[in-house]
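A protein chain is absent from this complex, but the other protein chains hold their places.
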Amino acid sequence: MIKETSYELAKEIPSGSKIAIFKDSSVPMTLGLNMIKSGITDLEIVTVPTGGLLVDLLIGSGCVTSVETSGVSLGEAGPAPRFTEAIKNGSITIKDSTCPAIYAGLQASEKGNPFMPLRGLLGSDILTHRNDIKEIDNPFSPKEKIVCLPAIKPDFAIFHAPLADRDGNIYVGIRQELRLLAHASANTLVTVEKVTNLNLLSDPKLAPGTIPAFYVGGVAVARGGAKPLNLPHHYDSDFQQITRYAKLAKSEEGFSEWITQNSIENNNANQK
Amino acid sequence: MIKETSYELAKEIPSGSKIAIFKDSSVPMTLGLNMIKSGITDLEIVTVPTGGLLVDLLIGSGCVTSVETSGVSLGEAGPAPRFTEAIKNGSITIKDSTCPAIYAGLQASEKGNPFMPLRGLLGSDILTHRNDIKEIDNPFSPKEKIVCLPAIKPDFAIFHAPLADRDGNIYVGIRQELRLLAHASANTLVTVEKVTNLNLLSDPKLAPGTIPAFYVGGVAVARGGAKPLNLPHHYDSDFQQITRYAKLAKSEEGFSEWITQNSIENNNANQK
Amino acid sequence: MRFNSQEFLIHAIAKLIQPSNTIAVGVLSPIPGSAALLSQQLSKQRKKKVFILGSNNPKFKTSHGVEIFDLAGQGRIDTFFLSGGQIDGFANVNLTGIGPYPKQHTRWSGAFGSAYLYFLIPQVILFREKHNREVLVESVDFISAPGSSSENTYRTGGPSHLVTNLCVFDFNREEKQFFLRSIHPKHSLEEVLDNTGFNFSYSPNPAITTNPSEAVLNTLRTEVSEEISEIYPEFAKNTWP
Partner (left out) sequence: MRFNSQEFLIHAIAKLIQPSNTIAVGVLSPIPGSAALLSQQLSKQRKKKVFILGSNNPKFKTSHGVEIFDLAGQGRIDTFFLSGGQIDGFANVNLTGIGPYPKQHTRWSGAFGSAYLYFLIPQVILFREKHNREVLVESVDFISAPGSSSENTYRTGGPSHLVTNLCVFDFNREEKQFFLRSIHPKHSLEEVLDNTGFNFSYSPNPAITTNPSEAVLNTLRTEVSEEISEIYPEFAKNTWP
């Protein structure tokens, strides 16, 4: 269950996998950089519900074939340059969505349901371009059209969390969204700041914020594994670093420069 | 927000209300006895997903007009005698369901969705007798019939919890199901063992197990408010007391005897 | 080594669920629960997962009441157990009651999760100790959960066996019929036929259900009895006094 390195964990993910990534406070940056290093390709990314730095990095590194998303940006640091560029030149397939539709698709998968109905979307061009979303008559109000979203079933949920125990239980605290990712995905791989000998589910204070190991296929320690993004109560976002990325990544050359500077070294103990 | 007594809280619930009650570890027995004392009638009970002692008490006291449930029993103490009797003599309307269908109906309401699809149920006599459940063709696999459950929208969720703060935030710990009840219901009334001056949402260890006050319409202290049922980490079920109820409540006279012995006194400080 | 009837039934069920990786046990099911725990003990190297509804032990409980149903929907549960006030020859289960609905003269608790889990868990074992013509009927009065479904119903699960105090049946899903797998020692085919209200197929010389070995009994009386006593103290006290 507990892997030696996050590179080992990254290698568990085959090319072509569908991957769910939560939007913030838990973005597995170290794991993502290790995936890039492992030479992974053809990923189908599902952003939950939006994406940022990691999604842009994976796209810029040529690892991605499609993105299902409600939006990708670097937040206050501006647009996501590699995402924007990939859309313009058609190098990735975009499945535009809206936040609650991504949640609903995952919730359908969580329940093992084939679909989830949802209000909204009708009359939008998002719907026009999503042939996989169906319109039906609301069976309880037949004059109403309602949208049915197909279940979204990722092969892997990946995220970074503060703490795991030896059994593979993961403490996520208030990030209850990660529970949905784990339930909806066939497998869940997690990097953590540290591993405790305590059983997280046995502590009544920690249990409400703990995802049981049953859903978890692998764990690796990656100290600072969400940097330069934040992990609440551990470290804040490094806004300067993200802004620097936003500027550099406007060109492919700049992007390569950033990647080279930030790539994972085998012998970098802090990011193993 | 914080009421003086749980009787005052009970009086917030008008006759005819639809009430959601979770199956265990949080059953608001004191509040329920106060509802009986207040003379409430015509309740529509939704058991989440099954019911026990409190539901039987409310039925036996003539407070209930209908029950939507996956099952009512006293667990190891045997059948729920007043429920069984009420079914036989037709004094309540029964809406038989199955556990995940009750959850799905509440989850539909939580999302503001008109319905939720669910596998199962087809070919059962439960479905035969539930005209409010619709069958449709699965829009993603048209040869498949699938059931659509209407949203269940209780007027009130009522439960007992270990702790509230002055603002009305409620600590439920691992009882995350109560969050669903609060989200799905128009209003939530809660009795607690005690009220703390600390803000529960500000403590990162307690926040994952806390329901925000936004959903909560009223709170009252009721020490031992789930007795004779259990509240984890506070007190266990009183199996003898429940068994005694199971025996007595087989007759109306015995039921009245139990109610008289256990009814809420105005001046009973421990159960106020 | 001597053993009691509970130990015998626990072992009989444990043998049926041995291949399964994830076993869920509903409320008020001490014998299936013990069988799941025994099966887990007997295959420790495989890291079998057991969920027991009603347990407060983090090892066996889910995080949310809906989770067991979600897990079944996701296909992550291999084995589950159901009982019935009535069970018929088509493996239809009645947990609701007898008589014209809704004012049934005999009313049980209700369907619980059966009307969902029976459709979605590949191996559902029916277990009812009391083997007589009142329980095992030709046709149930009320179908809480059907034993089989038409082609337009999504169904990945259903009945696999029926275990009683007399015998073990296999359920043949194609033929929608029970087949007598084995008779418990000291019971006879005649006894089974006399006490069963539905038709079932059988060979003229049915197998005999295996007794638990000494090793199994030891495991039962140590690890299993300890674990199950947390959830069913009364049952544990009666079975292993």
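Order of writing sets the labels: A, B and C. Residues in every chain begin at 1.
Definition applied: contacts are C-beta pairs under 8 Å (C-beta built on N, C-alpha and C of every residue); 3 or more make two chains touch, one makes a residue touch a chain.
Every value quoted in this text rests on a predicted model; they were computed, and no experiment measured them.
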item	value
Contacts of the hidden chain among displayed chains	A, B
Selected from A:T69, A:N169 or A:T188 as touching the chain missing from the view	A:T69
Touch with the omitted chain, as defined above, among A:Y103, A:Y171, A:F214 or A:F255	A:Y103
Contact with the hidden chain (one of A:T5, A:T65, A:T84 or A:Q241)	A:T84
Chain A, residues in touch with the chain not shown (by the definition above)	22-23, 48-50, 69-73, 75-76, 79-80, 83-84, 87-90, 93-94, 96-101, 103, 107, 118-127, 129, 138, 141, 143-146, 174, 176-177, 180, 232
Missing-partner contacts on chain B, residue numbers	109-114, 179, 183, 199, 201-202, 207, 210-212, 214
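The rule is simple: only the chains that are shown with their structure count from here on.
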item	value
Central subunit by CA centre of mass proxy	B
Maximum centroid distance from chain B, chain identifier (CA atoms)	A
Where chain A and chain B are represented by their mean Cα positions, the distance between them in whole Å	37
Chain centre separation (chain B, chain C; CA means) in Å	29
Numbers and ranges of chain A residues touching at least 2 other chains	111-114, 207
Overlap residues in chain C, where contacts from two or more other chains coincide	63, 69-70, 73, 120, 154
